[in-house]
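Of the protein chains in this complex, one is absent; all others appear in place.
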Amino acid sequence: MQWTRWAQQYGALATLVVLFVYNAIDTPFFLTRQSLLFVLLRQAAPIAIVAVGMAIVIGTAGIDLSVGSVMAISGQVGATLVLHGHGTAVAIALAIGVAAACGAFNGTLVARFGVQPIIATLILFIAGRGIAQLITGGELQPLSNPGFQWVGLGRPAGIPAQIIIALVVAVLAWLVMRLTVFGRYVTSVGGNETASRLAGVPSGRVKVLAYVICATLAGLVGLIAVSANFASDANNTGQGMELDAIAAVAVAGTRLTGGRVTIWGAVIGAVMLKLLQNTLIAHGITKEVAQMIEGAVIVAALYLQRHEA
Amino acid sequence: MAERPPLLLSMQGINKDFLGVPALIDARFEVARGEVHALIGQNGAGKSTLIKVLTGVYQRDSGRIEFDGRQVEFRSPHAAQLAGLSTIYQEVNLVPFRSVAENVFLGREPKRYGLIDWRRMNSDAADVLGRLDISVDVTKPLYECSIATQQMTALGRALATSAKLVIMDEPTSALAENEVQTLFDVIRRLRSDGISVVFVSHRLDELYAVCDRVTIMRDGRTLEDRPMSEISRYELVSRMLGRELAEQLSHRRGEQTSEEVERAEPIVQADELRRGRALDGVSLSVRPGEIVGLAGLLGSGRTETARALFGADPLDSGTVRMHGKQVALRSPRDAVHHKIGFSPEDRKTDGIVPQLSVRENITLALLPRLRRHGIVDRARQGEIVARFIKAIGIKCSSPDQPIRELSGGNQQKVLLARWLCTDPELLILDEPTRGIDVGAKRDIQVLIRQLADDGLAVLLISSELEEIIADSDRVVTLRDGQAVAELTGAAITEEALMQGMATGAAAGSESAT
Partner (left out) sequence: MTTSALPRARRVHLGLTLQRQGALIALVVLVIFGMLRYGERFATGYNMRSLLGDDAKYGLVALGMTFVIMTGGIDLSVGSVAALGGVVAIEFSSHGLLPGLLAGVAAGAAVGSINGLLITKLKLQPFIVTLAMLLAVRGLALNVAGTRAAVAAPGSGFEKLSDWQALGLPVAAWLMFIAFAAGAVVLRYTKWGRQVLAIGGNVDASRLMGLPVSRVTFTVYVLSGGLAGLAGVFLGSQNGSVDTAAGQGWELSAIAAVVVGGTLLTGGIGSVLSTLVGVLLLQLIFNLIVFENSKHVLTISSYWESVIRGAFLLVVVLLQVRLVRRRSAVGRQA
């Protein structure tokens, strides 16, 4: 089954290229800086950041369903602190710290208590949103603080800050996975945890760290979302993010059963899915149908993975 | 064997390829009614492929199968079962949370008014097991039964489906000695009921004890098919291996180095290790340059001792000293830190990381030491990997080849390399040669001896007595979680070991502790 292996590794990239060429020909103003940077990449960046964290967690044979809720919590914490007159740095640091703590909670349940990852993160998936809502009583908090909102609104060198953040995150993650001992441990724990432990790999710590990284990145994206919307909205921030991120990871070569991680695949997957969605919507297909197609894409990607023994 | 009864099963001219690689070439297999038939061959000889073709797990490429007078073509194991062909697998394949009776009748439950008739199911199950002379509370969940009873439940299931042929794939590997005897009694009972049995085992004694006839396979072909009584052990083994059996090599070290070794301080000294019911006070020591065999029946605490020494299981009490100093081994990580290596019994689940390359598998335990500023030193990694692939003779297309593509013997060598490259002082090997071919087995035995001669301390676990006897300088025998006997040098004989395992009495040697 050579073509399935090919499709699995390069399918997302090929689809991205095809969609890109098609849009370049068919869609007016697609090849403009405005359209590429400020629409496509800017929209894809948050998904890409979360997808990078998700790819690492999935590499350990786990999954993190709580990323959307963690985004909401971190966004609420950050916005509330800023609104109460705390400094930008404090707000960001605390927000991301809380997110990391959520990751540690997930990781502890999975690694220390041996709860199945899907169930462990399901707990925060639902309870986390409630917590976020409790922080502000579910109210929308309007926000206007340029310093704090730089992560969502900044334009260094005319490029949206979130694209730069996404790139930095991806490069760092790629280097970590490629060069560090932790990176090797992630794939070995995901490939065979028992064997890894018997080879002295601290599998518990590796898993906890993976969930912490994932939640931290989700927290970062939560701040981006709140900043870009000029408001913190516990009810909607990060809704559906877990699916977008898992989809981005699944369509581009990371085995959902663990043991392999491709960071750039996750980034390409995020951009591809966003472009697909935008293309569909631009052609008058409703967001709901686009959502259905996204579900189908995930299933198709899984079908391709199935052929790998 | 005067007159052979009529044939129940006849497989002729069976061919089967896997992606162009032939696994069966014109293979032939015949079993008569009421016959206990041994099927033997090395790993890769085609035994299991043949059985899978027969039972419908694989579809053959060509050939003819006749069963019970009809030409058959089983599309699934279920279809084979319906036709009267049941397989008892090595690991019992039943549902542990369900009762014995349910396991006997799952899928064919007796009904009344359209609903399951539990009372009849239980009494029928008791009847079926009664035919095997097994009395057990059939309403008990299966997990509460011993492995032997679980196997009997599987057999009961086969009988309840009115099996005509029962295939047993290494049924004794998980059984204690007395349970093996019970199994043999049951097999004889089946034979007298006219039911045929195909018996796959690597233990020659068992074949001679219970089988009427033997089919020998090699390299995907059927070599011959003879009455068991007409073939000697020597002939059987040499036909199976395809060469005259080289005399059993003793890998034991020479007398002169012995004294030197015996005067050395032990690298590791374990005292009174206890853990639940598995370990009930095991004491042993290993000196540098010494191979210490750990003998005992299954469940005697061999693997548990190894895992405890490696920090894989927590101890209730007991001390471990290394170089005379007490150490705390709370995790494999601690053990690795103290220069202990452990090659586990189950290579697939506990040893290899299948998707990762040979390179990553070799250096998995070494990674922390390959780290410079948190980053893996790729150059050194490559150099070490290349050195060990060459030194140990690992056959792989490149260090980047995923380990799952390697043969069992080569995977085992990779696992040895994983520990050797960490430069250990003590290496614990749990069944290092199980399930690998004779050539690789010899390579590994020679390698272990060389390593010991270079000063490594080795703790060797094997269920093959010959291996323990041939390789060990000293043997500690375990029984029911206790070290019951210790034998050195020439005192290590099959008889002495068996006596220790069976009765706990040390035949002509000082008792341990």
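We just call them A and B in the order they show up, numbering each chain from 1.
Here is the rule we go by: a residue touches a chain if its C-beta (ideal position, glycine included) is under 8 Å from a C-beta of that chain, and two chains touch if they have at least 3 such contacts.
Only a predicted model underlies this, so the values are computations on that prediction, with no experimental measurement involved.
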{"item": "Residue of B:Leu115, B:Ala379 or B:Ala490 touching the missing chain in the full complex", "value": "B:Leu115"}
{"item": "Sole residue of A:Leu19, A:Leu94 or A:Ile123 that reaches the chain not shown, by the stated touch rule", "value": "A:Ile123"}
{"item": "Candidate in contact with the missing chain, chosen from B:Ser331, B:Ser407 or B:Thr493", "value": "B:Ser331"}
{"item": "Option from A:Leu37, A:Leu83, A:Ala104 or A:Ala290 whose C-beta touches the chain left out", "value": "A:Ala290"}
{"item": "Residue touching the undisplayed chain, where the options are A:Ala44, A:Met71, A:Ala99 or A:Ile246", "value": "A:Ile246"}
{"item": "Interface residues of chain B (partner: the chain not displayed)", "value": "76-78, 81-82, 87, 89, 93-98, 102, 106-107, 109, 115-116, 141, 143-144, 147, 157, 174, 276-278, 298-299, 307, 311-314, 330-332, 349-350"}
{"item": "Residues belonging to chain A that touch the chain removed from view", "value": "63, 109, 113-116, 118-120, 122-131, 133-134, 137-138, 193-194, 197-198, 240, 243, 246-247, 250, 256-257, 286-292, 294-296, 298-299, 302-303, 306"}
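Keep this in mind: only the chains that are shown with their structure count from here on.
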{"item": "Intercentroid distance (Cα basis), chain B paired with chain A, Å", "value": "45"}
{"item": "Chain B residues touching chain A - in the complex, by the definition given at the top", "value": "310, 312, 331-333, 335-337, 342, 344, 349-356, 360, 364-365, 367-368, 370-371, 374-376, 404, 418"}
{"item": "List of chain A residues in touch with chain B within their complex", "value": "179-182, 184-185, 187-188, 191-192, 194-202, 255, 259-260, 309"}
